[in-house]
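All protein chains but one are shown in place.
Per-chain residue numbering starts at 1, and chain names A and B are given in the order in which the chains are listed.
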Amino acid sequence: MRAYFRNIYEGLKSAVAGLRVTFGYLFKKSVTVHYPFEEVKVANGFRGLHHLKVDICIACNQCANACPVSCIEQTFDRIDKENVLVSRFSIDYNKCLFCWYCIPVCPTECITMGAEYELATFDRKSLDYDLVARGERTAKRNMTLFREEFVQVIEKVREKKPELAEKAEGLMGDPRVGLCGRNPEKDKSASSGFVEEEADSQASVSEEVAP
Amino acid sequence: MSFEASIWYLVALLTLGTGAYVVFTRNIVRAAFALVFTFLGVAAMYVFLRADFLAAAQLLIYGGGITVLLLFGVMLTHRHEGMELKLDPLKALPAVAIAGGFFVAIWSAARRADWDLVAPVEPVGTSEAIGSAIMTTHLLPFEEISVLLLVVLIGALFVARRSGEEEGS
Partner (left out) sequence: MSELAQNLTLPGALLAGLSPGVAAMLVMFASCAAVLGVVALNGMFLVWWERKISAHIQSRVGPMTTGYWHGWLQSIADGVKLLLKENIIPLMADRWLFMLAPLVVFMSAFMAFVPIPWGEKLIVADLNVGVLYIAAITSLSAIGVIMAGWASNNKWSLYGGMRAAAQIVSYEIPVGLALVPALLASSTLSMQGIVEVQAGGIWNWNIFAGGPFTIVAFGALFLASLAEVNRAPFDLPEAESELVCGFHTEYSGMCFAFFFLAEYSEMFVVAVVASVLYLGGWHDPLGLGILPGPVVLMAKVLLLVFVQMWFRWTFPRLRVDQLMYLAWKVLTPLGFINVFGAAFWLILV
């Protein structure tokens, strides 16, 4: 008999406790993000779409080798012993499984994974992304940075491979194309020197590019 | 034909039709469901007879209670596929005889009865009269019914307990 009343009392007590908790939650701020209208903040280390710093990519193809689903493809032209022209760095997001294997193998740390994740599209073919095209601003800076050096390289190449020099010249106006140096250290110094020189005109661009 | 009369005929049709379905169908579950509508029709008949308490009690006890128990019993006792009732002529004959005799008795009583046709009265509450009658003049039968129900309840418990013990051992 005592257990019976105790049971009822305990039931009522726990019920009231539960009701208090849910009533409190009723007036708490909801955690919902109204996604298409609001931006979803992703966590640190989120493995979203890839970013390519095309100016330090050396087209070593290690990322493509590391990829378990072979979704990375690089198209490049060798200009000379030191320089390479990456005209296309494609990742097929139909295949990509966002495993992150391509990131640690990169010797120059030029490929990273960003915070974007919106891939919905009406056409499957449009999921074959060109990272050089995506990294437009990086490439533009690269072109400006290396313009002088680039012109020198083209002049050197023109004697041996005239058709390649012509191609490179044609691509010079195209902001999507990156010219890559072999030596990241050298590139860094060049980059900083440039920023000092033309800080006024390029301030906005370098700000956006800065990691 | 007045509006009320046409409704009356509709209800009568519902009651008789579903009642006939209960008798003639071979699907026992459908028969049980049809019985619900027969009870509903009877309750509506009580309303036409200005017996509102009886109608509500009919709905509550027969419509909501008895048929639910009936369906519960039917579903628990037979297989899922839908058992068909078998018609046995030897059993049908006495049934027809009894039902026919009962019908003749009712019919002759109805024929001989002296039907007073009165103008329809405004419905008045019957629950108060029923309540005071049960609590005063008919108290003894009321109490006896409760005792009878108690006996039935204990009997049912006893039956259920014995079968349970047999399963246990």
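Quick note on the criterion: contacts are C-beta pairs under 8 Å (C-beta built on N, C-alpha and C of every residue); 3 or more make two chains touch, one makes a residue touch a chain.
Owing to the predicted nature of the structure, the values given are computational and were not obtained by experimental measurement.
Trainee: Tell me which of B:9, B:24 or B:72 is the one touching the absent chain.
Mentor: Within the whole complex, the residue contacting the unshown chain is B:72.
Trainee: So which bits of chain A touch the chain we can't see?
Mentor: 4, 8, 15, 18-19, 21-23, 25-32, 34
Trainee: Name, in rising order, the residues on chain B that touch the hidden chain in the full complex.
Mentor: On the side of chain B, residues 2-4, 29-30, 33, 36, 40, 52-53, 55-57, 59-60, 63-65, 67-69, 71-72, 75-76, 80, 123-127 touch the unshown chain.
The rule is simple: only the chains that are shown with their structure count from here on.
Trainee: Could you please state the distance in Å, as a whole number, between where the Cα atoms of chain A are centred and where those of chain B are centred?
Mentor: It comes to 78 Å between the two C-alpha centres.
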